[in-house]
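Missing here is one protein chain; the remaining ones are kept as they sit in the complex.
Take a look at chain A:
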């Protein structure tokens, strides 16, 4: 009974910490008008806990050192570095968080999710903390940071329980965020390319006009040359835009069961690669065999297919449209 309560309290604490970090900027912004010592003191609140936790590893490492001076120097360097990082974070936080967020909405979202996931263990609580922080940052339009937190939550979640619904949920939020990011950047790229193309076409027409006015007697050749140049230009710009045009994800990057791009690929002794959560579900519910070769298969034989995972990451980096869940 006591352990159960302690677990609950610990989870609440972690969530509170995550939210405090997310909301810290808001507090700083709201106090910004007053300025002076009060604002500074308030904005520093989220950081002492990190400082205390970071100090513990330093203490342990210094205890194992024989030379006292070496330990002290190392310890001092670490503390100074940490302090500098904190100052930088504070400054950035104040500068970037000028807009006020809808606290009520975020709090409601938080409450609903926390309520649903109350039964999760300590590890899952850590996952949940990063997940909630990621969502909060996305709400505040801080896409890059939000995505980073969701990726952290995803890695932790897979380590703890690769089949858990939390992992799938985190992936979907991450995919959504990445897709929106791609959509924004591809729109910008598309506009830039179009502008450049129009500038080039204008330049070619101008050149053609000048050539036409200068030469008398070779008009047909000049016109043909001009048309060919325009066609070549079209091909160049089409090629440049290729990466942003949604097509099909290659079969070799897709799971044979889900038909979707891999998130967490694992390979069987038969040499076939599947999505981890899906193959585990198959082994549990259908039978302990490789779905394609039908060779006997045990969950312990599944090995992460890191090469395919890297290939997927490379593909998604280049083709953000593939994040869209059809």
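One rule holds in what follows: a residue touches a chain if its C-beta (ideal position, glycine included) is under 8 Å from a C-beta of that chain, and two chains touch if they have at least 3 such contacts; residues count from 1.
Definition applied: contacts and distances are computed from a predicted model.
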{"item": "Protein name as given in UniProt for the chain not displayed, \"Eukaryotic translation initiation factor 2 subunit beta\", \"CTD small phosphatase-like protein 2\", \"E2 ubiquitin-conjugating enzyme\" or \"Protein AF-9 homolog\"", "value": "\"E2 ubiquitin-conjugating enzyme\""}
{"item": "Among A:168, A:192, A:206 or A:234, residue touching the chain not depicted", "value": "A:168"}
{"item": "Among A:281, A:298 or A:317, residue touching the chain not depicted", "value": "A:281"}
{"item": "Hidden partner interface residues of chain A, rising order", "value": "165, 168, 256-260, 278, 281-282, 285-287, 289, 291-292, 294, 325-326"}
